[in-house]
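Shown here: the complex without one of its protein chains, the others still in place.
For clarity, chains are labelled A, B and C in written order, and residue numbers in each chain start from 1.
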Amino acid sequence: MKKIAVLTSGGDSPAMNAAIRAVVRIGIENEVQVFGVHRGFNGLINGEIFEMDRHSVSDIIQRGGTILRTARSEEFRTPEGRQKALNVIKVLKIDGIIVIGGDGSFRGAKELSDLGIPTVGIPGTIDNDLPYTDYTVGFDTALNTAIDAINKIRDTSSSHERVSVIEVMGRNCGDLALFSGIAGGAEQVIVPEKKFTIEDICENIFKGKRNGKLHNIIILAEGVGGAQKLAKSIEEITGIETRATVLGYIQRGGSPSAFDRILASRMGSKAVKVLLEGKTARLIGIKANKIIDIDIKEALDLKSCFNEELYKLSVDLSN
Amino acid sequence: MKKIAVLTSGGDSPAMNAAIRAVVRIGIENEVQVFGVHRGFNGLINGEIFEMDRHSVSDIIQRGGTILRTARSEEFRTPEGRQKALNVIKVLKIDGIIVIGGDGSFRGAKELSDLGIPTVGIPGTIDNDLPYTDYTVGFDTALNTAIDAINKIRDTSSSHERVSVIEVMGRNCGDLALFSGIAGGAEQVIVPEKKFTIEDICENIFKGKRNGKLHNIIILAEGVGGAQKLAKSIEEITGIETRATVLGYIQRGGSPSAFDRILASRMGSKAVKVLLEGKTARLIGIKANKIIDIDIKEALDLKSCFNEELYKLSVDLSN
Amino acid sequence: MKKIAVLTSGGDSPAMNAAIRAVVRIGIENEVQVFGVHRGFNGLINGEIFEMDRHSVSDIIQRGGTILRTARSEEFRTPEGRQKALNVIKVLKIDGIIVIGGDGSFRGAKELSDLGIPTVGIPGTIDNDLPYTDYTVGFDTALNTAIDAINKIRDTSSSHERVSVIEVMGRNCGDLALFSGIAGGAEQVIVPEKKFTIEDICENIFKGKRNGKLHNIIILAEGVGGAQKLAKSIEEITGIETRATVLGYIQRGGSPSAFDRILASRMGSKAVKVLLEGKTARLIGIKANKIIDIDIKEALDLKSCFNEELYKLSVDLSN
Partner (left out) sequence: MKKIAVLTSGGDSPAMNAAIRAVVRIGIENEVQVFGVHRGFNGLINGEIFEMDRHSVSDIIQRGGTILRTARSEEFRTPEGRQKALNVIKVLKIDGIIVIGGDGSFRGAKELSDLGIPTVGIPGTIDNDLPYTDYTVGFDTALNTAIDAINKIRDTSSSHERVSVIEVMGRNCGDLALFSGIAGGAEQVIVPEKKFTIEDICENIFKGKRNGKLHNIIILAEGVGGAQKLAKSIEEITGIETRATVLGYIQRGGSPSAFDRILASRMGSKAVKVLLEGKTARLIGIKANKIIDIDIKEALDLKSCFNEELYKLSVDLSN
């Protein structure tokens, strides 16, 4: 293995840059040439590929976003698109590819592997929706962004003795809502994995009022959605002023947390080593505090397993 | 003047607590008893009034929100409500009242003054929409919250080469949008004081693309509104992916900036002194870097004057 | 078990409050009365003990420090002191005690257990110097404070093309230095677990200069110490301007990170349950991402094991 390439694909997440930096520097340390690909799989198709040296990744560990830019590639989903990418890869004599992204990006990596190109994936998404790994790169930063926002909203919520509904990201996975609910000291957490009724929510709000709570903060996962509508219903039923905030894209950016930078650095390093060992179609993860690699298909077939213990803790602590 | 009371009213803003702290401590320093009123003018009506000492305002200078809580009082807008408040004030022998809030709260203060109770107002609002003062308490903090959010969104905006529309607060006054646009390095600022067309906006986006800009950040004042709709129009016309974020209530909270804490401390101190001088119906402000006091009616009659020079600077810098 | 008490002892750490909150709320959830003890073991001796309810721990999850205050108790190290504490505990009919602190505090907990009082310890220290647990409560926050400081110093270090020596906490354990070195993108990390010579350091600095690095950041663990002296030596040998900063007590405070708040909440909950199971002399920890409990003596006898893999990663990434 003499030449490897790295790309970021799909939605970006904080510390993708730290992962790129580790891939480049550990690659070079292992006497491999490292190429960067612009705009995800589109860059493979269009040949937007350039060699990187140690200096190309200086002073990026603290930056949000991805210096390689990212995209969702429609073209790569077609056999023709993939063939074009394959041609480019062969012309440039690239021996292996590291894909930083989520679920969909990993399916792309699998396709490339099926075409004979060794690929390894690093989980870069704030959603933490990949069951094969305890944490994805960017989740911890998004979590800290969320609790910072919750802190700010709690100030104004307490001052006005309001109910506040705060919608955080997470389409199929309630982890960001659940973790930020516990860490933010929220009164309720509404996730796609758990049923809820507007009656339960309102009853809980009344209970909080009776217990002298000044504010009532409800964290809502994007996958459930409808923050504004929920706020309106709550206000109508309880008669208590209720306001909704959708945190939106601020959760995707920002200087990454220490945890994410270290996780991304360890995963980037591991990804290079797994490629060098001659493996393909592997995903890097962290399980039980150890960096692991696992077969892509096996990993993506894993059923998501909602953390019931944490959910119960969130309920017990918020009463 | 032996007893004064302080209340916060209307929408809260960061550093209201710093203002309360200054009123209490400077009052006591001047041998005046200081009372806190809960929930704005409602607390005057309901007698939710309690004496404060130096210790009651310990460790609040760094906290967002208001320890006195706040509300908009419908009852106080009626003659009956005001009469009730007056009765409570007389029973408690309160000689003067300091009202921390915005426009509407100051009209309440004026009514009290007309009923014979000396009143002074401190401008607490993140909107900076009071022409008699260069800065209101909370504006600088909200501005820093906005640019922090813009920074985060710029990360993901650059990674995806997207247009991002960011809506910040400010109903009648575009200051928060304008200042955060300049400080955040935004490409465009849309404020209620300036007309705009969707064609101008899109033309500007195309210009940015031609000049090699990776992102295009548009700051939209709440008073113009419609962030989601605007994003959709831009995407339709330009064909460039566009996302909207409405910052919402995070702009109201948070630990206040140094600027706001000092401004609030100086204004709180001045408010007490103005009351002690026997004045009434005065508002505290800052003009030309000096703390001033001005007649309420005169202040509220001032026409808002949009800062054309800053707006031009924002255009010149963003090209 | 009907009555339990909780205290914080030794140096404080961020998220101690989150642990206290969890102990109180999970205790009450399990129909146990929970008492707070002021100023660590001193409070046991002096009877500074008061009952806590759900409301006593409202709005503290986001606060640094400890609402119970903390101290190092000389008196408790004497048999007489411990006897006094025992008397107080018996008078108040307290059935079990949760001690939040580090190494020394756990020895105190062991003594109490030996006297027949069930005790459980929660690791609260920013040093991460307890080998039985992967993480201590407060470490992640201190790490984020350190990388924030490194970011700031890097700005001025690059502008001046200087060498910067930054001393972080950690007396016997280099974890904070090592982790913040990796996360901060430092050029060198100096920890008590690894020998170093001034010659190696300077050679590395010269290498960085040759490779075009604008700055050179060296993280020094408190346990090695001597930041000012080291900076002076480097400047004399290399002729490159060198400045030292000792981060000091800012690392101990601050609003805790999401990671620490969740860790503390889980550990606080577990501590109550371990007491309720009738165990004593146990420490709560996290191993392989699971909350565990372990015998105090066994835990404190574990040899510290330096993370050689991470150290190598820090070297490979920083070249």
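Definition applied: a residue touches a chain if its C-beta (ideal position, glycine included) is under 8 Å from a C-beta of that chain, and two chains touch if they have at least 3 such contacts.
Computed from a prediction, not measured in an experiment: that's the story for all the values here.
Hidden chain, full complex: it touches shown chains B, C.
Check C:Met1, C:Ala71 or C:Ile240 against the missing chain and you find that the one touching it is C:Ala71.
The chain not shown here is touched by just one of C:Arg21, C:Lys213 or C:Arg243, and that residue is C:Arg243.
For subunit C, the residues touching the chain absent from view are 8, 12, 14, 16, 39, 63-66, 69-71, 145, 149, 151-161, 164, 214, 243-254. Interface residues of subunit B with the unshown chain, by the touch rule above, are 21-22, 25-26, 29, 54-55, 58-59, 61-62, 134, 140, 143-144, 146-147, 151, 154, 158, 179-180, 182-185, 211-213, 255, 257-259, 261-262, 265-266, 269, 287-290, 310, 313, 316-317, 319.
The rule is short, and it goes like this: only the chains that are shown with their structure count from here on.
Looking at the partners of subunit B and subunit C together, the chains they share are A.
Comparing each chain's Cα centroid with the centroid of every protein Cα atom identifies chain A as the most central.
Using the mean of the Cα atoms as each chain's centre, the chain most removed from subunit A is B. If each chain is reduced to the centroid of its CA atoms, subunit B and subunit C end up 39 Å from each other.
Centroid to centroid, with C-alpha atoms defining each point, subunit A and subunit B lie 35 Å apart. Averaging Cα coordinates per chain places subunit A and subunit C 28 Å apart.
Not a single residue in subunit B touches at least two other chains.
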